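Missing here is one protein chain; the remaining ones are kept as they sit in the complex.
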Amino acid sequence: MDAVFDFLAPVGLNETNFQFMLIAAILGCSIYVTLYGGMFSLANAGFMAIGTYVSVVLTQRYDWPFVPAIIAGMVAGGLIAIIVGLPVLRLSDIYLAIATIGFGEVVVVLIRNFDRIYEEIFDKKIEITGGGKGIKNIPVTTDTLHLIIFLLIVVYFLYRMQHSRFGRALAAIRQDETVAANLGINVVYYKNVAFIIGAMIAAGAGGLSGHLNRVIEPDDYDFDRAVDILTYAVLGGTTFFIGPVVGGMVLRYLPELLRRLKVLSFVGSIVGRDLTNEQAAVDGIINGIVLILFIVYLPGGLADPQLWKSLYRRLRPNNTQKGAP
Amino acid sequence: MLELQGVSRLFGGLAALNTVNMTVNAGKVVGLIGPNGAGKTTLINCVSGLDHPTSGVIHFDGVEIQNKAPHQITALGLGRTYQNIRLFGDLTVLENVIIAQHQHGKANLLDSLFQSPRHRREFKQQVERAFELLKRFHLDSFSDSRAGGLPYGDQRRLEMARAVATAPRLILLDEPTAGMNPVETHEFGEQILKLRDDGLTLLVIEHDMALISQVCDEVYVLNFGEMIANGTVDAIKQNQDVIEAYLGRED
Partner (left out) sequence: MNLRTLFYVLSAIFLGFLIPYLIATYLFNKEVLSPEQQLANAMWRGSIYSLFALGYALIFSILGLLNLAHSSVFMWGGYIGLMSVLKLDMPIWVAMPVGMIGGGLVAVSVDVIAFMPLRRRNAPRISQLISSIGASVILLSLATLIFSSTPKRFPQDSIDALPGTADKPLTWLLDNANVRITPIQIAIFVIPIVLMFLLEYMVNSLKIGKAMRVVAFNQRIARLLSINVGNIFAFTFFLSGVLAGAAGVLQGLAFNSMTPYMGATVALKGLTVIVLGGLGNIRGAVVGGFLVANIEIMSIALGYGWLSDAVVFSSLFLILLVRPQGLLGESGKMRA
């Protein structure tokens, strides 16, 4: 493994970056499941927070082993998705988006104030989530192999889903919910199942990233995170299973590449300002431009097979003569 | 087979359907006609579960269905098409017909994940049946095209194929020949009769009296939410109320 990363170092790819790219890919997959069923849910940052906190609290405060703690985090995310999904998924497009934004904020606020609420109710001081400061000094337990295995399982799932009865039902619901129902598809059931699966994937990504960062804070999982996750899926594409993986990886790698290519200092020298300390702002601009460009001009995303087919057809030499009668 | 008893549907204070009674007997083609806004689409929305009557009872094969969800009604054996074509435009023609066989499948997510024999067998059967249906409606050569890219008449026929794919015993057709020319309409009528000969029951909403005369055994006439007449096509054509209802609209 080390040899690989030594080789890739000149393009800004070290093991840490690669790990965060894998996390981003998993998160992209989590929102892909709901988008595939036409549900515009921004709740996955919230489920990620639940997965992170449940698993980190279990390993750090209750000495659970790593893998069971991650699974417990996923189960917790899934359970909450069951409770939240039933009422929320009756809403459609913009209303669903707003409600899930609200859900994400509620999760963050509750995590931030968990200890205090407990104290208020039971009149006993505890330290579970650590309030706004979060939990510190978490030993790094997640390694690259864990992430790769988890991602492979998720991608295999998405691949099989595409050609399954379940996946076709979701595609039908995405295209026209009413017709899907009239064709005998239990729309409420399939939407909820997709929502729960997405939540569990996000919670799993959360648990793995929680044991990678050393520190977790509630503010890491606010609206901005929800937007990041959405960006991964939009960039990669939401109808083909490789999409979210490509989207997550590319978007997470882009800032590293820019840094390595010294793009910032170059642009800075033109503008006459030192931009090297403004990484976050530059990332933001890139994210924003990516969102707009892709939603406007390439709604199928980077990994849209249609796009590459037509590109290949156009670029293949002697193509035009061949087609002529 | 299908029986509506005193079905009303109120929107605000307005009655789109007012104590409508109607019977569709098995093995027949029944027409439902009426001027625009008479409540025809509301009626079949109530039957197919997209809407629910404010009062009244709807029986399908002896089962009360007025409060059931659409997918439950479909499972009882009822299929439908739509006035404005509603195909899954971004999916292929074949996929459209495979999806319609959803409720006859049993393969769950785990079957697909591990590619179990059940998943494979079932998928193979569904594809075979889909091709059968496509052939029947002369669509087999388009099986891999995007459904949304088909010419208009083919889309109508695909919608019909999709409705038949749910293996219904009763099909509701909502203005199936709207936008077709007389030749296409006549061909479509032949298809309807063929389905009837296969043992299906059909309820056809139509404006085109030629098609109604061609296929219907019995006709119901709806006007301002009220059922004003029913009988054979010839009897309806003579009915004074019906002529009044249509006067100044048709002819």
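Some points to look at:
Residue numbering begins at 1 within each chain, and the chains themselves are lettered A and B in the order written.
By definition in this document, a residue touches a chain if its C-beta (ideal position, glycine included) is under 8 Å from a C-beta of that chain, and two chains touch if they have at least 3 such contacts.
Since this is a predicted model, take the numbers as computed values, not measurements.
Taking every chain of the complex into account, the absent chain touches A.
Taking the complete complex into account, A:Leu291 is the one of A:Val155, A:Leu291 or A:Leu307 that touches the chain left out. When you scan A:Val11, A:Val140, A:Val215 or A:Ala281 for touch with the missing chain, the hit is A:Ala281. Those residues of subunit A that touch the chain absent from the view are 40, 87-88, 90-91, 93-95, 97-99, 101-103, 105-106, 109-110, 113, 116-117, 223, 227, 230, 234, 275, 278, 280-285, 287-292, 295-297, 299.
Simple rule for what comes next: only the chains that are shown with their structure count from here on.
Centroids built from CA atoms put subunit B at 42 Å from subunit A.
Those residues of subunit A whose C-beta lies close enough to touch subunit B in the complex are 156-157, 160-161, 163-169, 171-172, 175-176, 178-188, 193, 239.
Contact residues of subunit B toward subunit A in the complex are 48-50, 69-71, 74-75, 79-80, 82, 86, 88-91, 95, 98-100, 102-103, 105, 107-109, 111-113, 115, 119, 122-123, 162, 166.
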